[in-house]
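Excluded from the complex is one protein chain; the other protein chains are retained at their positions.
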Amino acid sequence: MRTLTYWQAISEATVQCMERDERIFVAGEGVDDVSGSFGTTKEAFDRFGPGRVIDMPNAENATAGFAIGAAAAGQRPLVVHVRADFMFLAMDPIVNMAAKWRYTYGGDKGGVPVVTRGVVGRGWGQGSTHSQSPHATFAHYAGLHVATPATPADAKGMLVQALTGDTPVVLIENRNLYQLTGEVPEEPIPTPFGIGRIARTGSDVTVVAASLMVHEAERAAEQLAQRGISVEVVDVRSLRPLDEGIICESVAKTGRLVVADTSWARYGFTAEVAAVVAEHVPHVLRAPVRRVSLPDCPAPVSRPLEEAFHPGASSIVSACLEVCGERDAALPQLADVSAGFQGPF
Amino acid sequence: MRTLTYWQAISEATVQCMERDERIFVAGEGVDDVSGSFGTTKEAFDRFGPGRVIDMPNAENATAGFAIGAAAAGQRPLVVHVRADFMFLAMDPIVNMAAKWRYTYGGDKGGVPVVTRGVVGRGWGQGSTHSQSPHATFAHYAGLHVATPATPADAKGMLVQALTGDTPVVLIENRNLYQLTGEVPEEPIPTPFGIGRIARTGSDVTVVAASLMVHEAERAAEQLAQRGISVEVVDVRSLRPLDEGIICESVAKTGRLVVADTSWARYGFTAEVAAVVAEHVPHVLRAPVRRVSLPDCPAPVSRPLEEAFHPGASSIVSACLEVCGERDAALPQLADVSAGFQGPF
Amino acid sequence: MVSARARLIRDMVRIRTAEEILADYYRDEQEMRTPTHFSIGQEATAVGVCSATTTEDWVYSGHRSHAPYLAKGGDLEALVAELYGKEDGCAHGRGGSMHVMDQSVGFAGSAAILGEMISVAVGSGWTFARAGEERVALTFFGEGAADEGVFAESLNFAAVHRIPVVFVCENNLYSISSPLSVRHAEGTSVHGRAEAAGVRALSVDGNDVFAVQAAARDAVEHARRGEGPVLLELATYRWRAHVGPGLDHDHGYRSKEEIESWMAGCPIVRATDALRADEPDIDAAVATWSTEFQQETHAAVDRAKALPFPDTARLLDGAYLPETH
Partner (left out) sequence: MVSARARLIRDMVRIRTAEEILADYYRDEQEMRTPTHFSIGQEATAVGVCSATTTEDWVYSGHRSHAPYLAKGGDLEALVAELYGKEDGCAHGRGGSMHVMDQSVGFAGSAAILGEMISVAVGSGWTFARAGEERVALTFFGEGAADEGVFAESLNFAAVHRIPVVFVCENNLYSISSPLSVRHAEGTSVHGRAEAAGVRALSVDGNDVFAVQAAARDAVEHARRGEGPVLLELATYRWRAHVGPGLDHDHGYRSKEEIESWMAGCPIVRATDALRADEPDIDAAVATWSTEFQQETHAAVDRAKALPFPDTARLLDGAYLPETH
């Protein structure tokens, strides 16, 4: 199979779906510009023009409402936010309208399958309001689907699923994934939500992760393998629906759980995964669960603070060693995932 | 000690704090009207007038920003939303500004201790957008304090804490608590956040709850006591900071955990409490954790659907019996907490 | 044959009659367990505007939804069943008074959160234009919802893209109990804001159903011709309390005189007075309609009460479709 980068996979899914379904359109601030939302909307604009790839005013609330109204009238909107942090301004329409539309009007009159992409902007010093990962915030609300593709194949498949399904979907993409390459099917094949993926098999400890943290977990697993510790990495792929089965089966096998996320621990992704285990298979745990997440402060800008703030492979290594009852003194620090990032921003 | 209703306790805290600190003002839609935000802002308006109890336009975003700007200039704003659901429109300023202000400007220039009260509006058929409990959504974000007082004493003490502390605070109040009476100190004594409360001691199973669900848990405990099951009820009081110690100690004692909440399970309050146990004392669990929460749909209006939707004492009884390995066939259903609610809305 | 103008009166009488009776049941029985915002006194806005639309045009509204729903031709029985929370309700008992919909007549939905359906209507209107259909989206909201930022955002976007949408602002002077004076600066208006955003805007006597209809026809045709959005600011007045069936004359936020003067300007009486010279039988007709609609409403109530509630086993249905969850 040919390989694509993650951003190319998104672009390809967008273009292919738009070719097949003329109800699909893209809306967002600057989606038509030369950078094309990290490249992801550029080809769509070049192919379909401003009638279907619409540069919106800076009005996140009305844009979301507009998308809902278009969906109610039969369209398939794809809204793009180049920073997921801007989605708080669209929280009301997404949570109070899109999530509840079909149900609240009785369940039989069609929903509003609006698709919203939000990019976690962590690059260089994006700071406290340009690098947040709000996936758990949206995934708390019944009526939405929330997915966090970690691979180019999933980035494509899940966008295809979103653009062909019946449910409003929030897709959270970490900017650090865009250059990642991987095999991607040529055809627009939907990846159903709610089915996790074993990214790496192992027997001593399970790391459950989403999005970027799946890769950090894989890097951690590499290093731990050298130390004789076998790590299984579970990529949940979607937060809502959540594949409880794959989490519980893996933990039942390994007896140890580390959950890794790019957001805060409290009431977040790491909480839910730990809760699922506590609900279904607590007796298999041979050690307390460890959560790898953000420290309880906003994101700082200064380089050393930022590096200390964002968890990565090294934090996962430490957590795995801890649940295995070992110390991490001997291991070298792993470079931060953004180490190769080039500015200007 | 004299007793007050929950709403009187809030009113008294507001008035006493405003008397002692003229920087405090109240802002919200209709806070000056005859109903006075369920009575809670009425006396403040009568005492201090429209200069300090300000009827705001229907502009939740700017109101929150306005409060932040007043706080930055030294004031102590208390913003009131008669439905917590409206707070999604204020999510950006609360999460992107208030929560991060002190930290992002360096940590030494003062914060913006804005206090935001949001009422969970469940009365009669308030439906999908007028009865949500967004406490976990706000509590995910570092920089905020989020509290859910369950008693009149805490309603007063926590509002006093909020109005005298240094941190932006979100207080979520369930409308069904307003008529509850309880002993309340005359003086405005702050109740510190992060210290839970054993609402009832027991030895067989721990129910961890917040706000209204503390009372549902107590009602459930009564009934279970008749059946020989001894329930300990933990009222966390605040979600951020969260008293992990009291949760873990109780579960260590009982070996069984039920978590009860008025919101959805995923990425919510019940997830975090279960995660805390999985993180610290998983080995003490003698049974899987059970979560009592909303079914995964929006809130319906129709009476029987609404009653089936909202969990209450009966759901907690069932969950407790389940973790104790017993069946609930023999027990009568408990009346829903809103059973005595009188309209018109 | 009922003349076109008389039909407007009949439609107002129908809404008035239905709401007054429903308000009584609501108050006396406490069985319609859903917060309900009556439009009693405001019927001319809904009737005048909706009479200017076709079934293909879509109408959205805010929380004060019954009048636009009925004026658009929404099914009364389905509305009443909805208020009683029955499975036969227009939202199958899931939505209640604030979330009604009747797609068959082009009533596209109402919402409980202020301002929401303003941006939504813009999206639907844009869709119509995109499809080359000569359809218009309309959206009712109060002047209180115009305080919300999304109103400004929506006006702006509609103007930039010349979207066929008609913004219908029912300015009844109050947002619950807050008067305009604490919410909008003196000398400003909702239509003035719309104009500043590039939206054609008019201020109309919202209790004159003929004037409303005329303005709405112009507005709808303007939008339909692709000439862009229009805002109508319709001055009117609510007789009952903000929510629920009661009166609120003693709440202190508005004077008895003010209420009485607006009641004296009752849109039904005004329209009947205006028609009497041309149609001397109008009073008799109004009396007949009134009786007819009383019967219709009572029958709808009786029917609704006899209907079954939704099955709680179907509580989750509709949150997600089976295929995707």
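A, B and C label the chains in the order they appear, each numbered from 1.
The rule we apply is simple: a residue touches a chain if its C-beta (ideal position, glycine included) is under 8 Å from a C-beta of that chain, and two chains touch if they have at least 3 such contacts.
Keep in mind the model is a prediction, meaning the values are calculated, not measured.
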- request: Check the options B:V31, B:A67 or B:V251 and report the residue that touches the missing chain.
  value: B:A67
- request: Specify the residue from the set B:E12, B:D92 or B:E279 that touches the hidden chain.
  value: B:D92
- prompt: Among A:E19, A:D33 or A:D108, which residue is in touch with the absent chain?
  reply: A:D33
Statement: Where chain C meets the left-out chain, the residues are 147-153, 156, 159-160, 181-188, 192-193, 195-199
Field: chain B residues touching the omitted chain (full complex)
entry: 51, 56-57, 59, 61-75, 77, 92-93, 96-97, 102-109, 111, 142-143, 145, 165-167, 192-194, 241
Contact set of chain A toward the excluded chain (per top definition): 29-30, 33-34, 55, 57-62, 85-86, 89, 123-130, 295-298, 300-309, 342-345
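Criterion: only the chains that are shown with their structure count from here on.
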Averaged-CA centre spacing for the pair chain C and chain A, given as whole angstrom: 41
- line: Whole-Å distance, C-alpha centre of chain A to that of chain B, is 30
Query: Between chain B and chain C, what's the gap in Å when you average each chain's C-alpha atoms?
result: 35
Query: Which chain C residues reach two or more other chains?
result: 89, 91-95, 99, 111, 113, 149, 318-320
Message: Two or more other chains touching the same residue: where does that happen in chain B?
response: 61, 85, 89, 127-129, 295-298, 300
